[in-house]
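In this view, the complex is presented without one of its protein chains, the others remaining in place.
On to subunit A.
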Amino acid sequence: MSNADVVVTGLGATTPLGGDVASTWAGLLAGRSGVGPLTQDWAAQLTVRIAAQLAEDPSTKLDRIKARRMDRSEQVAVVASREAWTDAGLDDVEVDRGRLGVVVGSGIGGATTLLAQDDILEQHGPRKVSPHTIPMLMPNGPAAWVGLTFGAQAGVHAPTSACATGAEAIAWGLDMIRSGRADVVIAGGVEAVIHPLPMAGFGSMRAMSIRNDDPERASRPWDTDRDGFVLGEGAGVVILERAEHAAARGAKVYARLSGSGMTSDGYDIVQPDPEGVGQARAMTQAIKEAGLTKQDIGHVNAHATSTPVGDIAEVKSIEAAVGHHPVLTAPKSMLGHLLGAAGAVESIVTILSVHHQLIPPTINLDVPDPGLTLEVVTGEPRKMHLDAALNNSFGFGGHNVALLFTRA
């Protein structure tokens, strides 16, 4: 592994707060919730009837025929990647395609396509099943479409680690550059599974909030009244670039990706280790890899999904790995839980926090859980000097990913 410095030169997102990074960031700073009622007919029969749906339909930004051949998770991948590519100023630059990689994952993949085509199979028989079914449902589909869109030839990868996927993709992107296999990597995560089956599945686990009559207040990390996460959909994509490559073309740099930590709990298929040992190890790894000490970390963008056990396990792990001084925030209070996209969109939030020296607030934290022993930004965004910040992402299966972003 080389010691190549890796920087972030482009950002793209499509989220429940907006169709791009600027509107998402503005929504977060304003403390706006992206959660609302589900008005689809199928929602009436479900226990959970709220979700954080996309603010803009991604298919409107794509050629109609292309959009028709893509699962919604693939559509958001292409839309967010295009924004990131343009934002990085790469539209008019000759990028060596043999040195261009893609790492874009999803937690669940094209489940809505799978389920819709299964309905067609049941009702109309196998001949009516779309010939586009397989490329629409395969979990590497979003990565493959991004690779096709930009002609990436250094490798197209699709990590799958449930709700840690987006962050894990960025960590693999970092490794791809550090190992010398790429100069530029389009990295991120996507998810679009607001559909009755995933909703019912998470519902049966009792993992989601059932605050159906008050959607905007349903996602409430660390609040004593929290009752589970709110399912969301979206995509986050960053352009990672070898620092020398970015400097040579005079690219603007948002932040440095200075370290990553990836560990596993080996504890339970869905519950995190309640003491957060594996999570703490991920943060410690990221700090060590960056050559920093825990005192250098000013802020942690927390995974904090608004589930009773997870939120407090994370606080314990942050205390153990970083200490009492970092201030926390939880974007899921506004974005909902974007599953495979969460770690990527929240990396963008962390990058912008470092870039603008400004941390968005956490909403709905009215009566903090006694287990919350660290300071959380609430009310107004917090302006502060920030040299280094961690973004945490954890997933079912015991996946723990921490990414360390530092000021460019």
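Definition applied: a residue touches a chain if its C-beta (ideal position, glycine included) is under 8 Å from a C-beta of that chain, and two chains touch if they have at least 3 such contacts; residues count from 1.
The rule is simple: contacts and distances are computed from a predicted model.
J.: Out of "Cell division protein FtsW", "Iron ABC transporter substrate-binding protein", "L-arabinose transport system permease protein AraQ" or "Acyl carrier protein", what name does the UniProt record list for the absent chain?
T.: "Acyl carrier protein"
J.: Return the single residue from A:Q40, A:S59, A:S130 or A:T149 that touches the missing chain.
T.: A:S130
J.: Across the whole complex, list the residues on subunit A that are touched by the chain not included here.
T.: Residues of subunit A in touch with the missing chain: 63-65, 68-69, 127-128, 130-132.
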